[in-house]
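All protein chains of the complex are present and in place, except for one that has been dropped.
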Amino acid sequence: MAKSNKPIVWSLFAAGGTLAAFLAPALVLLFLLAALGHAPTLLQYSQLHAFAAHWFGKLFLLGVIALFLWHAAHRLRVTLHDFGLRQDAAVAVIVYVIAAAGTVMSVLFLSRI
Amino acid sequence: MSRRPYVREVSKTRWYFRHPRYLRYMSREITCIFIGAFALLLLCALGRLADGQAAYESFLAALQGPWGTFGLLVVLIFAVHNATSWFNVAPKAMPVQIGEDFLPGKFIVIAHYAVWIVVSLAVLFFAGAL
Partner (left out) sequence: MNARIVELDVLRYDPEADSEPHFQRYVVPCAEEWVVLDALNAIKESIDPTLNYRWSCHMAVCGSCGMMINGEPKLSCHAFLRDYDGVIRVEPLANFPIERDLITVADDFIDKLKRVKPYLIPARDKPIPEGEYKQTPAQLMKYRQFSMCINCMLCYAACPEYSLQPLFLGPAAIALAHRYNLDSRDGGRDERQEVIASNTGVWECSFVGACSEVCPKAVDPAAALQQVKVASTIDWFKERLLPGSGK
């Protein structure tokens, strides 16, 4: 019985989950404020653009988007299995491809800012 | 004496209705749908940001209204549920042995909540929401 390669996706899941646990509520709140018509300063175009233009902002946005996506991808794979969808291999490919695509798109978008 | 073991079937799609602890587990797991959705929202925002001021501002405008507000509220609830369920089990994966004894889990949990509050306030402050 060979040792599994799950650690690679599990470490992304764990890192993303930890980051999401600490950061997601505050970040969601920022967008909720925007939805209520009181967008915080950082979400104004000029401020957010300046943030994303800075190396720290790029790192932060890439890290958050990528890790949230990989966390959600792996957890969704497990959850769909729990809901009775047993085609694990197919589900795994789909969710990880989406996470990878999202990661690549983040890099592309950030490179244009 | 003949043996004929009987295997009791368990529903693969409805097993979690059999006990509240399984429903609690599923509620924790489905937070990933909302974390993922929020990540995709951030990706959208980033894309619009790269497209210029008009594109980004129409994105922000699209968020306003009942759908955006309600949707983000639901995401917020699940994001908080993810955070609390994550912090509450954190000690299990990281036992801290000091001498013969282990640090009681509750200190690790409290430390996580404390950091969560500090980080959240820092984010809100830095974003100009406070």
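All chains are identified by letter, namely A and B, in their written order; residue positions are counted from 1 within each chain.
As a convention for this text, a residue touches a chain if its C-beta (ideal position, glycine included) is under 8 Å from a C-beta of that chain, and two chains touch if they have at least 3 such contacts.
The structure presented is a predicted model; accordingly, all values stated were derived computationally and were not measured.
Peer 1: Among A:6, A:38 or A:54, single out the residue that touches the unshown chain.
Peer 2: Counting the whole complex, the residue in contact with the absent chain is A:6.
Peer 1: Which residue numbers on chain B touch the omitted chain?
Peer 2: Per the touch rule, chain B residues meeting the hidden chain are 1-8, 10, 12, 15-16, 18-19, 21-22, 25, 29, 89, 91-95, 97, 99-102.
Peer 1: Tell me which stretches of chain A touch the chain missing from the display.
Peer 2: Those residues of chain A that touch the unshown chain are 1-8, 10-11, 14, 78, 81-82.
Operating definition for what follows: only the chains that are shown with their structure count from here on.
Peer 1: Measure off the straight-line distance from the CA centroid of chain A to the CA centroid of chain B, and report it in whole Å.
Peer 2: Computed from C-alpha means, the inter-chain centre distance equals 12 Å.
Peer 1: Spell out the part of chain A that touches chain B in their complex, as residue ranges.
Peer 2: Chain A reaches chain B through residues 16-18, 20-37, 39-43, 45, 47-49, 52, 61, 64-65, 68-69, 71-73, 75-76, 78-79, 82-84, 86, 102, 105-106, 109-110, 112-113.
Peer 1: Which chain B residues qualify as touching chain A in the complex?
Peer 2: By the definition above, chain B touches chain A via 11-13, 16, 26, 29-30, 32-33, 35-36, 38-43, 45-47, 49-50, 53, 56-57, 60, 63-65, 68-69, 72-73, 75-76, 79-80, 82-83, 86-87, 112, 115-116, 119-120, 123-124, 126-129.
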